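Complex shown without one protein chain; remaining protein chains in place.
Chain lettering (A and B) follows the sequence in which the chains are written, and residue indices restart at 1 in each chain.
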Amino acid sequence: MKFQLLAAGLFAATGASAQDAPVVTVYTYDSFVTEWGPGPAIEAAFEAECACELRFVGAGDGAALLARLRLEGERTEADVVLGLDTNLTAAAADTGLFAPHGLDPELDLPVEWEDDIFLPFDWSYFAFVHRNELNPPESFRELAESDVSVLIQDPRSSTPGLGLLLWVEAAYGDEAGAFWSALADNIVTVTAGWSEAYNLFLEGEADMVLSYTTSPAYHAIAEEDDGFAAAAFEEGHYLQIEVGGIVASTDQPELARDFLAFMLSDAAQSVIPTTNWMYPAVVPQDGLPEGFGDLIQPDRALLYPPDEAAAAREAALDEWLLALSR
Amino acid sequence: MLTFDRVEVRLGDFELVADLGVERGARVAVIGPSGAGKSTLLQAVAGFIDLTSGQIEWRRQRIDGLAPGVRPVSVVFQDQNLFPHLTAFQNVALGVDPRLRLSEVQRANVERALDRVGLGGLGERKPAHLSGGQQGRVGLARVLLRRQPILLLDEPFSALGPALKVEMLDLVSEVATETGATVLMVTHDPDDARRFAPQTVLVANGVAHPPQNTTDLLRNPPAALRTYLG
Partner (left out) sequence: MSRTALPGVAAATLVAALVAATLVAVALRAEAAAQFGPADWAAIRFTVLQAVLSAVLSVGLAIPVARALARRRFPGRRLLITLLGAPFVLPVIVAILGLLAVFGQNGLVNAALAGIGLPGIRIYGLTGVVLAHVFFNLPLAVRLILQGWVGIPAERFRLAASLGFGPSDVARLLERPMLREVVPGALLVVFLLCTTSFAVALTLGGGPRATTIELAIYQAFRFDFDLGRAALLGLAQVALTATAALVALRSAVPAAFGAGLGAPVARWDARTPLLRVQDTILVALAAAFLLTPLLLVVTRGAAGIVTLPASVWLAAGRSVAVALGSTALMLILALSIAAATLRLGRTPARLIEASGYLAVAVSPMVLGTGLFLLLFPVAGPADLALPVTMLVNAVMSLPFALRALVPALAEIERSYGRLASSLDMHGQARLRHLWLPRLRRPLGFAAGLAAALSMGDLGVVALFADPEHATLPLKLYDLMGAYRSDAAAAAAVLLLALSLGAFWIFDRGGRIDADL
């Protein structure tokens, strides 16, 4: 205990807050919490109205988040987990570590949402991002036949990688394996996570990178650079819906629910677009920021329901491994 | 009296036996062919080699089995008698306190020892900035200061020129006289033995013989020594 205090004193320098204010601990992915993410603004806004202390704990990326929670089990300090996506929620629900949220908000999603454990807070479509100089392919099929080079992420280590796997599966079903074989020669490399791939793309290593339809908004708004676009694919685009859930072992069930509800409030939702560079789950009163209007709008939204996503994953992964290992 | 009581040292194929005594205050040369075990004899006294059997006594007290640092012994090696990273003063001061924490009186004693060997004012120099003769003197200043009753010299000063070596051996004599030490000196050179040591221990064929009169031994050497002396 002494050591813990010492360590905290030496390294953490966490501001001591009002002693008796209850603490809500939220596990989320790292980029949510950094000074460039939505974390700081959301923390300030929620603390202003909750008479509590909100503590974000960054735990790697979305997949690491769930692993972390499973490692900690019921002893976890987390009251809320924020940042799983629908490809992970089935596994997350199976752990029995989450409790129903009991909320029924109005959502602006391209799909119906019915899940009594997890609530969305933002979403976007997976898409291949390119510079404007490129005349992009208009479908997966066209991409595979072209000599356009792409960077993708590994579905075994990153959530976008897993998203692409299910995207192809949803679009091609039984022919997914054949499609991957055809795509193999377009793939420059497969990275561990989104960051590596996107940075390699920015350094000019490939024509396109797997990212989101909302990615060009960052360049347009933050860098005032209109030179980036996402390619619209005829097969439709797979959705990534990021959700939060209440941890069953929480000692602050009410505050946890308040926070989940707050995530859908105007205060939180208006922060999301220009910090997380995703669509808010509820469109704020003032509408979306300007740069978001120019983004492509897919005609078809693809999404496996959580349990089907979990079931499809294993077979799809084997196909992917087989096709790309040759 | 320094007594080797049926001492036996075995190291692989090599073997040395010694059953002899050296009078207190004696100066004894140790000579013999290369590889016969001259250094081994000294190392057994200094504590760098364990005895296979037998025992070594100083004034009727067993000393084999003691750690080298607590034996009543000072050693002057063939080379590397000084730590190159320490000053002359520190090298001498180690003889007083291995942790180099010296009182004022002790510091003055170190200075006096350096003066005594003719190195007054050179205490701050490191060995690299001293001549070969001066380096030898630093080692002897330490011997002087430690005042151990047994002094072991293993082919000392063999890197120095003849004139310088004579000078250093004379200094050893003076030091030994001042401290009253019993001296064992390994040497290759019969002249060193004649000049320095009234008595000589011959080490040959795995046996260290009891001390004999040096002049007699060299005038009338046994076969093993004759071949060696040529």
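The working rule: contacts are C-beta pairs under 8 Å (C-beta built on N, C-alpha and C of every residue); 3 or more make two chains touch, one makes a residue touch a chain.
No experiment lies behind these values; they were computed from the predicted model shown.
One chain is not displayed; in the complete assembly it touches the shown chains A, B. The omitted chain makes contact with just one of the residues A:Val33, A:Leu107, A:Leu210 or A:Met278: A:Val33.
Among A:Asp115, A:Glu142, A:Glu205 or A:Glu308, only A:Glu205 touches the chain that is left out of the view.
In the complete complex, the residue from A:Trp194, A:Phe262, A:Tyr279 or A:Tyr304 that touches the missing chain is A:Trp194.
If you put the hidden chain back, the residue from A:Gly60, A:Pro253, A:Pro289 or A:Pro305 that touches it is A:Gly60. Of the candidate positions B:Leu41, B:Ile56 or B:Val73, contact with the hidden chain is made by B:Val73.
Residues 3-4, 7-8, 10-12, 14, 30-31, 33-37, 56-60, 63-64, 66-68, 70-72, 75, 77, 91, 149, 154, 156-157, 162, 184, 187-196, 198-200, 202-206, 215, 218-219, 222, 277, 320-321, 324-325 of chain A touch the missing chain (whole complex, contact as defined above).
On the side of chain B, the interface with the absent chain consists of residues 46-48, 67-70, 73-75, 77, 80-81, 83-86, 90, 94-95, 98-100, 126, 128, 142, using the contact rule stated above.
By definition in this document, only the chains that are shown with their structure count from here on.
For the pair chain A and chain B, the distance between mean C-alpha positions equals 80 Å.
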